[in-house]
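Just one protein chain is left out here, and the rest sit where they should.
As written, the chain order gives the labels A, B and C, with residue 1 at the start of each chain.
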Amino acid sequence: MLRFARKRMLASLVSLVGLVILVFFLVRLTGDPTDLYLPIDATDAMREQFRANNGLNDPLIVQFGRYVWDLLHLDFGDSIRRARPAIDVVLEAFVWTLQLAVITMSLVAVLAVVLGSLCAFWAGRLFDRAVTFVSLIGASAPDFWIAIVAIVLFSIHLGWLPTSGTGGWQFWILPVSVLFIRPFGLIVQVVRGSMIGALSSPYVKTARAKGVKNRPIIFVHTLRNAMLPVVTVMGDQAAALLNGAVVVETIFGFPGVGKLMIDAILQRDFNVILAAIMVTAFAIFLMNLLIDLAYLLLDPRIRA
Amino acid sequence: MKGMSLVLAALLASTAGAFAQANTDVTIVLGEELDLVEPCMATRSNIGRVILENISETLTELDMKNGGQVAGRLAESWEDQGNGTWRFKLRPNVKFSDGTAFDAEDVKHSLERATSPDISCESSRYFGDTKLSASVVDPTTVDIKAEPAQPILPLLMSVLTIVPAETPIEFTRQPVGTGPYVLSSWTPGQSIVLDRRADYWGAAPAVTKATYVFRSDSAVRAAMVQAGEADLAPSISVLDATNPATDFSYPNSETMYLRIDTSVPPMNDKRVRQALNMAIDRAAFIGSLLPEGTEPAVAIVPPTTLGWNPDIKVPEFDPEGAKKLLEEAKADGVPVDTPIELIGRTDNYPNATEVNEALQAMLQDAGFTVNLRMLEVAEQEKLYSKPYLEGRPPQLLSVLHDNAKGDPVFSAFFKYHSDGRQSGISDPKVDDLITRATAATGEERAKLWSELFATVHDEVVADVLLFHMVGFARVAERISFQPTIATNSQLQLSEIGFKN
Amino acid sequence: MAEHLLEVRDLAVRFHTANGPVDAVKGISYHLSRGETLAVLGESGSGKSVSAAAIMNLLDMPPAEIRSGRILLAGRDLLEMSAEERRRINGKTIAMIFQDPLAHLNPVYPVGWQIAETMTAHGRPRAEADARALELVRRVGLPEPEAALKKYPHQFSGGQRQRLMIAMALALKPDILIADEPTTALDVTVQAEILKLLKELQAETGMGMLLITHDLGVVADVADRVVVMNRGEIVEEGFVSEVYAGPKHPYTRKLLDAAPGKGAMHEPIAAGEPLLKVRGVSKLYGTFTGLHEASFDLMAGETLAIVGESGSGKSTLAKVLMRLEEPNGGTAHYKGRDLLAMSPKELLGVRREIQMVFQDPTQSLNPRMSVFDLISEGWVIHPEILPKAKWRARVAELLTEVGLSPEHMRRYPHQFSGGQRQRIAIARALALEPDLIVCDEAVSALDVSVQAQVVALLDKLRREHGIAFIFIAHDLALVRDFADHVMVMKSGRIVEIGTVRQIFTSPREPYTRALLAAGLEPLPHGEAPSAPVLAPAAEHQVVNHLA
Partner (left out) sequence: MTLADDTLAPPAEKPAALRLLAMLRRDKVACLAAAFLVLVILCALFGPMLLGEAATKQNLRGRNAPPFSLEQGWLMVLGADQLGRSLLARIVVAAQNTMLVAAGAVFFSALIGTVLGLFAGYGGKKTGEAIARLADVIMSFPSLLLAVIVLYVFNPSVANLIVVLAITRIPVYLRTTRAEILEVRERMFVQAAKVMGASHRRIMFRHILPMVLPTLLTIATLDFAFVMLAESSLSFLGIGIQPPEITWGLMVAQGRPYLNNAWWLAFWPGLAIILTTMSLNLLSSWMRIALDPVQRWRLEGGAKNNG
C-alpha cells in the first residue's frame, strides 16, 4: 500500500511539473501585466522600470529558469499586485476554499447517499420521482442565479441570514447551500443508478434469504458495494470545488482560491496563478490518492 | 411550517446582534478589494477610497464642495518661487499615528520614495516626465522644484501621500500617516478596519470606527445596506439603485467616449467622423440604459475641470445628415463601407454590453457597417494604447476616461497629443495648444484649454464624446453622506455624519 | 391438515417481459416432509427455481406476479403473511443456498461476519453469533476456521465458498433447506464432497431439503423423491428410483436418454503424419506453473479430449496454442511450422485454419453484432475465402448445417437460447473452413439434452469435413462418446494420455481413477436402468471456468 502511494505521488509529481510548465508559458501568452498594473497614462520610462523590476524583459526561458530555481528553494515568487509572497496569498485563500469544499462535500455525501439509496430501493415510486425531480431542477439552474435569488429571499425579504461575507455559522448557510445543489443532484443520480444495479445482485438475495431487514440490506450490504462509482464521481465533484467555487465565492464575498484565481488571471498576476494552480493541483492529487485508498478500504478484492 | 420559520427566525435573531454595531461605527462595502494598503498607491481608486485622507494625508487637496479649488491640507500655504520652485509652509503640530512629528523631512522622503525607481509607486504617474526634487528649508518649510517648471505643482501635491521619513522604500503593509484614522486590522480578502485616532491635528470626525468589506457583486452590496449589514455602498449599479430614500447619484468623473484612430481609412475623413457623431441619439440613453443625471459630453473631462468650454454644442442627432455625409465621402472615394469594429469592455460599467449594442444599432441605422466585439480589460488595453497593431481595421474603442483632478493636463496629452499613448489624432495645432496650456498658469491656462477642447471637438472631430457618467451610492438611513465627484477615488470618513 | 413441513399448492407465477407475459410456473403443487429430500429437476427455463424464490419471497414483483396458489409452512400460508413475518421465517425456519456462491456472498464483508449475520438478523447477541459461526465453519470442514472467519469470499475456492454458504444457511438450524443448484460449477470431486456434507447435515438435524437441480446424477445421489419440471409444469413426480426406472412422461424419458456416456466408443484412426505436434510447452504465471512441459500429437481429423478439473492447465494449453497467451517455452508444429514462433503476419494465415469455440457463447459472441455479421466477420478479415457477393448464401448454408434456420441471420445473439448460441459460434468457426477446432469447454454451460445435440453436431462435422478437434472438458462422461484420444491433466501437468477405451476401461493413474469414481451416476444405485448404461457417467455444468 505504501509502495502504491509512493508510486502515485511520483506520477502526480510528473503531472504537477507538466502543469507548471504548461501554465507558466501559456499565461504569458495572455499579455503583459505591466499594462494592467500601471495606469493607462503611465510613461514609457515607468513601464520600462516596472518590467525591469519584475524581470519581464528577460527572455521567457530565462524567466522560467529563474522561476524553477526559486521554486526549488520553495520560493513561489511574489504577487505583483499584492507585493507579498504569492504562496501566502494562495494559502490564505485556500483555507477558505478547503473549508467550503469539505463542508459542502460532507453534506452532499451523506444526503446524496441516503436519499439516492432510498430512491433506488423505491425506484419508480413517488419518493424516487420527487427526489429526482427536485434534484434535477436544482442541478439545472445556473448557480449565480440561485445565489442571487437566495440572497433576495432569505436575507432581504425574510431577513434570516446574512447576505454575504464571513463570520459565524450563519454565514456559511447560503454559500454551502448554493454549492451543494449541483453535486448533490448529480451524485444522487449516480448513487441511485449504482444502487439499483447492486440491489439486484445475488448477495442481496442471500441476505434476504437470511432474513436480514431492509435497512441493513440497503445501507450495509448493498451500499458499500455500490460506492465505488459513487466515490469516483464524488472525487470529480470535490476536485471541481477545490479548484474554486468562483461564482459562489464572487457573489458571497468568500475570500477563496477561486475568486483569487480569477482576479489573478484578470490581473495577469502570474506568480499567484501558478502558486494557486500548484496548491489546488496538489490538493486534487492528494484527494485522488485518498480516493484510491478509499477503493482499497471499500473493496477487499482490490487489496490483493 | 410557520412555527418552524419562527423558531428559525428566533435562532437567527439571537445571533444577529453580533453584527449590529455601536452607533458611531460604520461598515462600508466596496466592490473591489484592496490588494495593497501602500500610501504611494493611493491614487489607485480601490486603495485611495480607504486610505486617502483617512490614513494618509497630502499637502494639498481638491475641494470638490467648493468648485474644485486646490486647498491646503498638510500645507498651510504655498507660493511660486519662480524657476519651477514652489515653497510650501507646512502645518505645525501634526503627528503621525506612530507618534512621530510631521516635518519637512517627511515631505522630502515621501517625494523621493514615491518617485524612486525601486518601487513602482503609482502616484508618480501624475508627475509625468517632470522631475521633482524637494529641499528642506526648515522643519515647517519645504521647497519643491520641478524640471521643467510645473504651473500646477500645488495640484500635483494632492496625490503625494505623506509618510514618515523612516518609511523604507518598499511596499508597506502597516501604513503610517497623519490622517484621522489608523489601520487597526487588515484581513486580506475579508475586511479592513480603521479606528479613529485621538491625537489627530484637526477636528475629530464623527465616525469612530470604519469596517470595509468587499463584494464584487453590486446586487449584494446594495442588499447589504438594505439588510443593515452595511451603512454605505459608495458604488452600486444603477439597476440596484431602486430606493430613492437611500440611493444617491453623483457624477463620478468618468467620461465615456469612442476613441477613433484617425490614421485608418475611412476614419481619416472628417465627414465620416462627423457622421459618427451625428448618428448617435445621446438623449435616448439617458434615463434608459444610463441613469438620469448622466450628461452628454462635449469634452473628455468633466465640467468641473479647468477650462471647461460651455460654448461647445452637443452634436445633433441626425441619422439622415449622417447618411448624407457618408454618401458625400463615398463619392470622393472614401471606403465608407469598410466594416468598423466597435470594441467594448465587458463590465466596464453597469450595462456596458447593452450600451455598446445600442451604439452599434444606432451606427448601423445611419449606414455604417459595425461589428461589435466585447473584450476583457487586458485585451482592450492592448488595442487602446500605442503601439497600435499593424494592419488594424478601422476601430472605435468604447472606453471611459476618468479625470477627477480638476485640470485637463492629466488627460490632454495622453488622449490628443501626437505622442500621446492613447491618442488617435496627429494634429500640429492640437499639439501646440497642449504644450502651451501645460506650461501656462491662471487665466491663460484656462483659455488655452478651452480652445483645445473646441478645436478637438469641432475642428478636428477627434472622437465621439458621449457621456459624463454618474455613479450611485446607497447610504443607510442612519448616516448622512453626500457622494461627490471625488467619491470614486477617495472617501473621507470625516464627511460621514449620523442622523441622530 | 396433512403434516407436511412445506406444501406448495397450485402455484402460478407470471413474468412480464419485453415480449409479453411469460408464465414461468403454471399451477404446480408439491410437498416436503421432515427429514426428506425432494428434488426439483428441470433444465434451464423449466421454472424450477421460481417456486423456491416464491417460498423465500425473493421474486421481484414486478416483473413477477403470483397469479394463484398457496405456500403452506406448517399449515400457514406464506403468501398471506406480512413482509416482516416472512423475513422472520427466512434464515430461521427456511434457509437457502445458491448456485455460484462467489456471487451470492457479499464480496466486501468478511465471511465470519456474514455467517454471524444470519443470527444477529434474528436477534441473537453478537458474541453468541460469533462463537456459533466459528463452530459452523469448523463443522463444514474449512481449514483454519479462526483465520477463515476473517477472510473475504474471494480468498476461498469454489467448494469452500459453498461450504461457507451452507454454514450460513444452517446457523439457526432451519427446518427446511432449499438448495438451488448447490454443486453446479464445482469440480466433480468437490461436488461429491459437498453433497456428502449436505447428506450428513441433514441426518444430524433432520431438516427437510428442497434440492433444485438440472443434474440427474445429483438427484440420483441425494434425493428421496423427485418432481420433474418442463416449461413451468410438473410432468412427473415420484420416488427417484421409480421415476428413473420407469419414466412415464416422454420428457422424462428424453431427459434420461440424453445423459452422455451411453454410446459406442471411438476407435482412433490409423496414424500418419500428425497435424499438430506439441513438445514441451510451458507457461508460468509469475511463480505459478500454469502449464508444465506439455507434449502430445494430434492427427488430422482426430478428436483429442483434454480433461481436468479447474486449475489443471487445460485452458492454458488452449490459449497458448491459439497464441492468446505467450508460452515460456516449447514448440507446437502445425503442418510442420512452429505456431509458437510465428510472426503476427504468418499467424494471420494460420488463424483461419485453427479456430476456437469458447465455453460461454453468451460471452464469446459480441452482443451488438447480428448473426450475419458474426459469421461473416471472418471473411472480412480473410477476404480471400469468399467473395462478398456469396456471403449471404454461405451464411444461410452454414446456419442450416448447424441446425438453425437461414432467417436467423438477421437476429442478435440475445434472442437465442444457449444451445443455439453455441451453434452460431460453431458456424462462425466453420465459416473459416478450419482444419482444427479447439473447443474450450464448449458444451459445459449447456443443458444436458442440448449438450448431447451439440456434441452430435460436432461429431457430424468431423465426419463430413475431416476437421480435427481438441475438445477440452472437465467432464469425463461427455468425452467418452466423442473422443479418439483422452488426455487427463492436473496442476498444469499431463497425468495420463491414451485412447478413449484405454482411459475408460483401464486407467493407469490413480488420479484418473479418482476422477472416474467421483462422477455421479445418473441412476440410483442398484437399480436396473431402462436404457443400457455401460460406464459410469457424470455430467454437470460449469459456468465459471475457474482455471
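Methods note: a contact is a pair of C-beta atoms (placed from the backbone, for glycine too) under 8 Å apart; a residue touches a chain by one contact, two chains touch by 3 or more.
Nothing here was measured: the structure is a model prediction, and the numbers come from that model.
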Any idea which chains on screen the missing one touches?
A, B, C
Kindly state which of the options C:Arg70, C:Arg411 or C:His465 is in contact with the chain not pictured.
C:Arg411
With the missing chain put back, one of C:Arg124, C:His382, C:His465 or C:Arg501 would touch it. Which one?
C:His382
Return the single residue from C:Phe358, C:Phe372 or C:Trp391 that touches the missing chain.
C:Phe358
Of the listed residues B:Thr27, B:Thr178, B:Ser218 or B:Ser489, which contacts the missing chain in the full complex?
B:Ser218
In the complete assembly, which of C:Ala131, C:Ala147 or C:Leu324 touches the absent chain?
C:Leu324
Just the residue numbers, please: which parts of subunit B touch the chain that's not shown?
218-219, 237, 239-240, 242, 284-285, 288-289, 346-347, 350-351, 353-354, 356-358, 360-361, 372-376, 378-379
Footprint left on subunit A by the chain that the document does not show:
11-12, 14-15, 18-19, 22-23, 26-27, 29-31, 123-124, 132, 136-137, 139-145, 148-149, 152, 182, 186, 189, 193, 196, 200, 236, 239, 243-244, 246-247, 250, 261-262, 265-266, 273, 277, 280-281, 284-285, 288
Pick out the residues on subunit C that sit against the missing chain.
16-19, 21, 43-46, 61-66, 83, 230-231, 254-255, 258, 322, 324, 347-348, 351-352, 354-356, 358-360, 363-368, 377-378, 380-382, 411, 414-417, 419-420, 425, 428, 432, 447, 449-450, 452-453, 456
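Simple rule for what comes next: only the chains that are shown with their structure count from here on.
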Closest chain to the overall C-alpha centroid, by per-chain C-alpha centroid: which is it?
A
How many angstrom between the C-alpha centroids of subunit C and subunit A?
50
From the mean C-alpha coordinate of subunit A to that of subunit B, what's the distance rounded to whole Å?
37
Quick one: in the complex, what on subunit C touches subunit A?
56-58, 60, 87-92, 95-96, 98, 100, 103-109, 117-118, 121-122, 152, 154, 165, 168-169
Residues of subunit B touching subunit A in the complex:
5, 8-9, 12, 15, 18-19, 33, 35-36, 38, 43-44, 117-118, 120, 122, 124-125, 128-129, 170-171, 173, 188-190, 213-217, 219-220, 223-224, 226-227, 229, 376-379, 381-382, 384-385, 410, 414, 421-422
Subunit C-facing residues of subunit A, complex:
200-203, 205-213, 216, 221, 224-225, 298-301, 304
